[in-house]
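I have placed the structure first, in the form of structure tokens, so that the comments after it can refer back to it.
Right after this comes subunit A.
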Amino acid sequence: MQIPDYFKFFNKTRIVSGKKSLENIPYELQSMDAVKPLVITDKRSVDEGLVKILIDAYGDSGLVIGAVFDGVTAYTSAKTVLDAARLFRARGCDSIISIGGESCAFAAKALNLLVSHKTEDLLQFDSLPDNMHLCPFIVIPTSDSSGRETSTRSVIDGRIYESDELMPDIAVIDPRMLKKRGKAETILPALRAMAEAVEACTEDAANPMNDSFAFASIQLICENLAAAVNGGSVKSVLGLANGIAISGIVWSNAPEGIGSALAEELAVRTGNSRELCAAVLLPHTLDYKLKNTKKSVRGELLLPVAGIDRYCAAAETERGLLGVEAVFEIVKGMNKYIPVTLKELNIPRYILESTAEAVEDSFAKQYGKGGALMILESAYNGERVSGGKK
Partner candidate 1 sequence: MQEITGTSNRILEVNLTKKSFSVYEVPKEDLKLYLGGKGLALKMLYDRMEPGIDPLGEDNMIAIHTGVLLGTGAPCSGRFAAVTKSPLTGIMTSCSCGGAFGMALKTSGWDGLIVKGKSNTPVYLYVDSKGVEFRDAKKLWGMDTQKTQEEISKDSGGALAIGPAGENLVLYANVASGHRFLGRGGMGAVMGSKNLKAISAKGKEFKILPVNQKKFEKAKKKATDYINGNDISAGSYRNFGTNANVNLNNAGGLLPVRNFTGGTHGEAHKISGEEMAEKFKTSYSTCKPCTILCGHKGNINGQMRQIPEYETVGLMGSNLEIFDPVKISDFNEICTLMGMDTITAGGTIAWAMEATERGLFKSDLKFGSADGVCEVLKDIAHMKGIGKDLAMGSRYCSKKYGGEDFAIQVKGLEMAAYDPRGAFGQGLSYAVANRGACHLSATAFGLEVYLGLMDAYSYRSKASMVKYQEDIYSAINSLQTCVFTVFPYELETLLMKYSPRPVLKFMMNLMAGVAMRFVDVSLWPELWSAVIGNRLGMTAFLRVGARVQVLERVMNCAEGISRKDDTLPDRLLNEFRKCDSKERAIPLEKMLNRYYFVRGFDKNGIPKERTVRRLKIKKRMAV
Partner candidate 2 sequence: MEDIIITLKLYSGLEKELKIPDYNVNSGVIIKVNKGTKLKNIIADSGLQKLSGYAFFSGGERINLRTKFMESAEISCLKISGGG
């Protein structure tokens, strides 16, 4: 285990996963002395009947659901949060439940900020103090969620609000909420979560606590991904959902890596989804780190990705390389369902150059001058990063 000379790790979310876990929500809310939650969700979750399942699970609890606000859209804007806040006050709610993907969780976190501070202006929260008394907040991940629900960050109108308090109190993962999705829609959130977990544990400043969460997340995803995509058995889908939820916690405790910065910038410039960019760039970022950075890639990565037998069979020095190859195998293995090279996405060259330029300066020390561009170029045609030590 790698121990940096200073690290901090914080996780506020209690994960309740498994059969009939939704039924615990009334009890859990009452133990946090809250009786009237506001449900924040989007149209897709309502149409799929997820809200109906929650209402059934609420049966006989004697409690009341303040309201179901389904106005959240893919791009969360301050207006939606203000509407939800007005509804929250009108109904006299005291806690928040978010059902759905990333945008619902972001809206719910921002709502929590607004109602706990009794204000209408979201922009005053640029720097968040740590001892805010926020309302109890429960997240219910669905198959659209890609990990950011259980993180400390909320993005409203493109502005980032980050504080440890924003983490949900409880993440309830119930198989009934994980509806079947198309193959690509199942793969992409999982690969993005894995990208964040892999990046967190291959950072120089990776700490043992975050590593254990990261390895758990990677292992859950790698083992269950193939099964979830083909068969979609309940156990594998549940395992995948847990892996994705944990990756949110890992992502909050790790510094931003070059992979996720490049993916973010590329998604903004080309309009592709963040999950797709992160998935395509993951193996190439690792490959570059293996060959061109001093610390290279640590051997322990091979264990969660490829399993115990391949880990033991590999020689000590080979493990870093084999770990990267295993990640290549997993991501490139999905080329039947999702595009795995930037060439397939037809991304023009000048956009690659301007993306690399935008990300370069903040990572130059660690990855060298042309690092970002080399990663993008090798991701363009899908081969391994050329040059550097083998």
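Throughout what follows, a contact is a pair of C-beta atoms (placed from the backbone, for glycine too) under 8 Å apart; a residue touches a chain by one contact, two chains touch by 3 or more; residues count from 1.
Quick note on selection: all candidates are chains of the complex that A comes from, given by their letters.
Keep in mind that what you see is a predicted model, and the values were worked out from it rather than measured.
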Next on the checklist: Contact as defined above, complex as supplied: which of the candidates 1 or 2 touches subunit A?
Outcome noted: 1
Item to check | Of subunit A, residues touching candidate 1 in the complex | outcome: 71, 73-75, 77-79, 121, 123, 156-159, 268, 270-273, 345-351
